[in-house]
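Here you go, one structure.
Every protein chain but one is kept in place in this view of the complex.
Let's look at chain A:
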Amino acid sequence: MKFRTLLGVAAILALTGVSAPAADKDAADIAVEAAKKYAGTTISIVWEAGLQSLDPLNYSGPKWEKLTGIKVKVVEVPTDQMFTKIMQDFKSGAGAYDALNVIPSWMPDLAGAGALEPLDKYVDKFGYRDELQDIAAAYRDNQMQYDGKIFGFPDDGDVMLLYYRKDIFEDPKMKEGFKAKFGYELAPPKDWKQLDDIGQFITDKMAPKVYGAGFFRTAPYPQYMFQERFRMEGGKFFNADTMKSTVNSDVGLKVFKQMLAENKFMPPGVEQWNFVDNLAAFLQGTTAMTISWPPYGRWAAGYGSGEEALKWVPKSQVAGKVGYALTPLGRPELGVGFDLSVSATSKNKEAAYLFIQWLNSKKTSLERVQLPYTLRDPFRLSHYASEKYRALWPDAPAYLDTIKTSGEKGLLDLSLLQQDKYDEAMTKAISSLWAGEDPKTILDRMAQQFDAITEKVGIENQKAVYKVWAAKPGAYPQ
């Protein structure tokens, strides 16, 4: 053997020898190994109160402690107080929180204020960049960075899905009757007119036992539906040149009138329904269609029904009868979502980072999105493709495929400086709509409130943020 060949072989062996352990280690293992030096410390993480927090309380927190010796203290905060608590901690310099759950639309406020730690250096140091590529593009490209830097790891594949009762939609009598009346097949609605036709038809035939549809209507949920529908009908939130709000356009009026009219074929009192009321009605078989986040699909299939933590969910009467589809017009809202971030005032930044890398990693996140009681929805390509997940219930493949497609086509929540105030204006407007106020008056008032917020933030500042947001592929339908 020639010397050069020998040298080559030796080099290959050396390289394989050296790199083999590294190649074997995934981001979760790397995080665990690196975190062991912090054994004995305690890190805190802000998590949404309620069911969400059972993940770190019952599963990931104890597991992380077992693997690394780092104790995780979970600070449970109701969603509507999370932003305030995080900012309050940052402004006071208390440094009480190490890791955070952050709603992506808050990113301009939080990252802009310096409340979040830039994560790029940690991502490189702990070899996480490759695994980030596995996160579905809708979340990775839109919800991870601010001003070109990584401030959070998308950790929840929130997207709206349409759920419908297959047994009703496939009933020969219903199909025949529907086609005779409307001239097209009874199938998941492709647009809002079809949803009206189908909803009214089922209500006429089956109410009060089953109504055509039921949606959540109380704050803050319907504003996500409004954002989606408004844009899909051609609406723009602002004039990009002047930053004057244009929500009170004819499109806004059309959407408001449509939303109001739909209530007529929904169960009485639907205006007061929140997430759980709507869920209960669908699981008990009272409504034939609904639109909501992915947990509805899992729970409707009866997944996790034996879990102690899910005892508050009524038993599904519709398991095996639920179909999944894109929302009408085919571009569902990527409503809310969660990012995992590190607080800029944390005293344990690296330990906090390692915890969120481990949580968010391919391996750990796949386990977490399969926990029946957590509300983390699949958000990685590997989640959608997971054979284990696809075998969880008979319709799980269709469920995962619909989530994947919905995510790819999803529309982003509006995300500006002081976004919480715009959200509040939308929420109040929709409440006024259910209360019976004139839609045009409500929209004019909402536009005025938008303008007032924009002026307070500074028109030029907001224009710059809006420009960045509006340029994203998921901001407005192309």
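Note that a residue touches a chain if its C-beta (ideal position, glycine included) is under 8 Å from a C-beta of that chain, and two chains touch if they have at least 3 such contacts; residues count from 1.
The working rule: contacts and distances are computed from a predicted model.
One subunit of the complex is not drawn; among "Branched-chain amino acid ABC transporter permease", "Binding-protein-dependent transport systems inner membrane component", "Iron uptake system protein EfeO" or "2Fe-2S ferredoxin", its UniProt record names it "Binding-protein-dependent transport systems inner membrane component". The residue touching the chain not shown here, chosen from A:44, A:105, A:290 or A:386, is A:44. Touch with the chain that is not drawn comes from one residue among A:78, A:114 or A:394, which is A:78. Within the whole complex, the absent chain has one touching residue among A:137, A:240, A:276 or A:391, and that is A:276. Taking the complete complex into account, A:93 is the one of A:93, A:148 or A:306 that touches the chain left out. Residues of chain A that touch the chain left out of the display are 44, 48-53, 73-76, 78-79, 81, 88, 92-94, 96, 267, 274-277, 280-281, 284, 286, 293, 295, 311-315, 336, 375.
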